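Here it is: the structure, laid out below.
Just one protein chain is left out here, and the rest sit where they should.
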Amino acid sequence: MIKFKNVNKWFGSLHVLNDINLQVSAGEVVVVCGPSGSGKSTLIRCINRLERIQKGELFVDGMPLHDSTINLTKLRAEIGFVFQQFHLYPHLSVLENVTLAPIHVRKMKKKEAEALAMEKLERVGLADKATAHPEQLSGGQQQRVAIARGLAMSPKILLFDEPTSALDPEMIGEVLAVMVKLAQEGMTMCVVTHEMGFARQVAHRVIFMDEGKIIETGKPDQFFDNPQSDRAAMFISKILKH
Amino acid sequence: MIKFKNVNKWFGSLHVLNDINLQVSAGEVVVVCGPSGSGKSTLIRCINRLERIQKGELFVDGMPLHDSTINLTKLRAEIGFVFQQFHLYPHLSVLENVTLAPIHVRKMKKKEAEALAMEKLERVGLADKATAHPEQLSGGQQQRVAIARGLAMSPKILLFDEPTSALDPEMIGEVLAVMVKLAQEGMTMCVVTHEMGFARQVAHRVIFMDEGKIIETGKPDQFFDNPQSDRAAMFISKILKH
Amino acid sequence: MQIFPFFLKGLWMTVLISGASLILGTLLGFLLGMLRSRKNRLVNPLIGFFVDVMRGTPFIVQVFIVFFIFPEFGIQLEAFTAAVLAMTIMGSAFICEIVTAGILAVPKGQWEASSSSGLNILQQLRFVILPQAMKTILPPLVGQYVLLIKDSSVVSAIGVVELTRVGWLTVVRIPEGLMVFSLVGALYFAISYPLIRISNSLERKLTVNRVSL
Amino acid sequence: MLEFFSFRTIWEYRSLFQEGLRNTFLISIVSLFLALIAGVLACAARLSGWRGLRGVSIAYIESIRSTPLLVQIYFLYFGLPTLGIRIPEIQTGILALMLNSGAYIAEIVRAGITSVPGGQIEAGISSGLSYFQRMRFIILPQALGVTVPPLLGQAITLVKDSALLSMISVVELTRSGQMLTSERFMPAEAFFTVALLYLVIYFFLKYLSGWSQKKLIFRET
Partner (left out) sequence: AGELDEIVKRGELRVAVQSGVAPFAFVDKTGKHTGSMVEFAADMAARMNVKLKVLDYDWDGLIPALLSGKADILAADMTPTLQRALKVSFCDSWYYVQPCVFTKTAAKYQTLADVNKPEVTVGVLLGSTGENIAKKYLPKAKIKSYKGSGRMVVQALLAGHVDVGVNDDLAVLMVLPDFPPNSVRLFPKRLGDGKDPLSFAVRYDAQDLWQWVNLYFKTAREDGSYKKNVSYWLESSGWKKEH
């Protein structure tokens, strides 16, 4: 489904992705973790070409992303992206947030798109908020709407960039619950997160990055309880300490 | 040191503080927790009069805050406040951030203030960053500078409003470590936080708020392991679940 | 070409009047802007009304009032002084708006942090708020300067011989009207364009890097 | 000059002031509308990837911003006929005001667009929306809110600038005042009336902008 082959990327002179090799197959759930600035966001932003890679090859759903002639709209319609800061459209209602892309990218009829959107909102438990505006929702609710917005395009892959780290502790649970459900239903997911509970419950693999490199890959329990590298061990001890 | 007597506050028609009674004595460490919107921030913001109370009496270090004639500058010089978002001054260096108030409020000489500031920066482990600008620091480092800034006025009380919840998980530890040290040295502290580890380690009392009321007060271990009220129990289960 | 020295004299007068009133107007505008950002219930409507009247009436009328109506209240001013005064007052209203907006754009947390340290309001403004507000203030402020410089042409009505007036006076004597006004335009351009470039580059420098659309 | 302030004369000249007010209002509305179009186009050109187009737009914007409107009017009215293009006064005035305000509006719209948070744009990109769809459905609606106050400022400037058309014999508000002055030698009456009427237009526009802003502003959470 996703295949990184010796992928490299620089911001100016900063080498943010350093020879990345990684494969994610359909239905797999991969958690990416690592210290701040290690390149986690950049990694998953490359998958839907929010960032371009500069060296190496990257295939997503068979499309070569290193090739500049590919159809980006088609690619992005297949991939949902959930941001740390939600980025809901503040001038649109919840329902309109979810139907915008189906109507204008998938060219669905408005009725049809709304039915679809209601179904997705139902799935994240927010069908009753369809007419509300984002500012009337709590952070956790906003993030769930953002997930519904991603789902509405019926993507083959869902990407999450620290979806819970802008949330109050009590709201983290409700968002993770939605993500766990999606994972269990077989969605292909790449998730940047430090939520160990989530990783242990549903991730097939945990990837640990530092300074633009993938340092370690492993099953969640094995990774958290028994990390191979010193850096990973130190990182885990830090996020566990308090 | 701090004494709330039937304190009430409204925002418009919203009753955010409802008959608060609370005493904090010198050297005590109090942790405040509760769901979002329950009035925690408002409560501690009243202590240095960032918010004014509308009914009841509030004494801080002997000064009656319900009285509008008190000397605010004097009051605030005695109280340090650490914000969730750090609020360092982005146009000043770390050292200048820390020396600003000592120079202009305490009327210290620049040299003297700098020596003091270096001592405080040392205490939070950032003496080597004195010449850096806030944007060059990680979130955890910024928050530690903010603590040093508070300490530089040699306050009698330190207030913290969710000091770690805007931080990446790996940085939470370094900030909590500084706070634990302060607590152990006998500083009077009121801390809004959901960090159970911190509360258990150093808090003398945990206060649980909901809907503007203090619902429960207790020793940390007793509160977290065996909450008396249903609301507190539910809240604790939520923040523990993931 | 023998008219050129005359034009330079006009240009000099334009620079003089604009320069003096920009400096004074900036000081007054900052003062008003700072007062206004305090949201005082008494002062604010007053400043608001002042700004509205200044923005809502033609500058020529303001100049006439200063020059021709003030004398009724015993204030007789030379044309130059009246021009500078009128420009200062008008400019300060516009600058006040820019400054208020700049101050309000500084995150509330900066006010809270500095007041928590015990700084008084003036210290907060001086050391914390204004230095940060300058980022938002500077680009439109320089842009406003250009507008004010161009507005200074209005004071020719009360007999100040500045650049535009020189244009009109010259056009009486020589036939090449278009040439005269090209020259006037070129000279205004010579003062304004550098300022506009400064404003643009300030805007580029002071606003954060952004994603491309 | 104020001693014998004559309201009667002002009343006597009411039809002249009416005509002036009407013309100022109409000219302003039409020019403002056209200037909005010109401004949005110029802004689009300025933000476009095409270097040539961008250059043209920057040249237009900066040359307009750094020269006085008076000179621009003079050029259109007396300069264009030498090239064989003759446009009547009112149209010349509208054209001049449109070109002039268009340049400022282009900058205002650009500022509005660049104020939309980057995350909004990325969210749009990630949903597969095209450039124009993002502009149309995400960026412009949000930019609109921020643009209203400076647009109001520009509209007010435009209204007052239309006074310069008196130079080329358009009877607008300022000219009506000048005519009263010239026929009756009553400058105080003339310019207080004119100022008051401009102020009326100003408050009308201000009210309009406050109203539309209430409908257009959104906060990102």
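The letters A, B, C and D name the chains in turn, as written, and every chain counts its residues from 1.
Note that in this section contacts are C-beta pairs under 8 Å (C-beta built on N, C-alpha and C of every residue); 3 or more make two chains touch, one makes a residue touch a chain.
The structure presented is a predicted model; accordingly, all values stated were derived computationally and were not measured.
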Visible chains in contact with the missing one: C, D
Sole residue of D:F17, D:Y60 or D:Y77 that reaches the chain not shown, by the stated touch rule: D:Y77
Identified contact with the non-displayed chain, of C:I17, C:I47 or C:I60: C:I60
Option from D:S28, D:S166 or D:S209 whose C-beta touches the chain left out: D:S166
Residue touching the undisplayed chain, where the options are C:L147, C:V161 or C:A186: C:V161
Residues in subunit D touching the chain absent from view: 1, 77-78, 81-82, 86, 88-89, 166-169, 178-179, 181-188
Absent-chain interface as seen on subunit C, which is shown: 2-3, 5-6, 9, 60, 64, 67-69, 71-72, 79, 156-159, 161, 165, 168-175, 177
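In the analysis below, only the chains that are shown with their structure count from here on.
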Subunit C and subunit D: spacing of chain centres that average the CA atoms, whole Å: 19
Centroid spacing, where centroids are CA-atom means, of subunit B and subunit C in whole angstrom: 44
Subunit A-subunit D separation of Cα centroids, rounded to whole Å: 46
For subunit C, residues that touch 2 or more chains besides their own: none
Junction residues of subunit A, two or more chains touched: none
Arrangement of touching chains [line / ring / star / complete / other]: ring
In contact (per the touch rule at the top): chain pairs: A-B, A-D, B-C, C-D
Subunit C residues touching subunit D - in the complex, by the definition given at the top: 52-53, 55-61, 64-65, 68-69, 72, 143, 146-147, 150, 153, 164, 177-178, 181-182, 184-185, 188-189, 192-193, 195-196, 207, 210-211, 213
Touching residues (chain side subunit B, partner subunit A) in the complex: 35-36, 138-139, 164-165, 168-173, 176, 194-195, 197-198, 235, 238-239, 241-242
Subunit C-facing residues of subunit B, complex: 48, 50, 72-77, 79-81, 83, 85, 87-91, 100-101, 104-105, 146, 149-150, 153
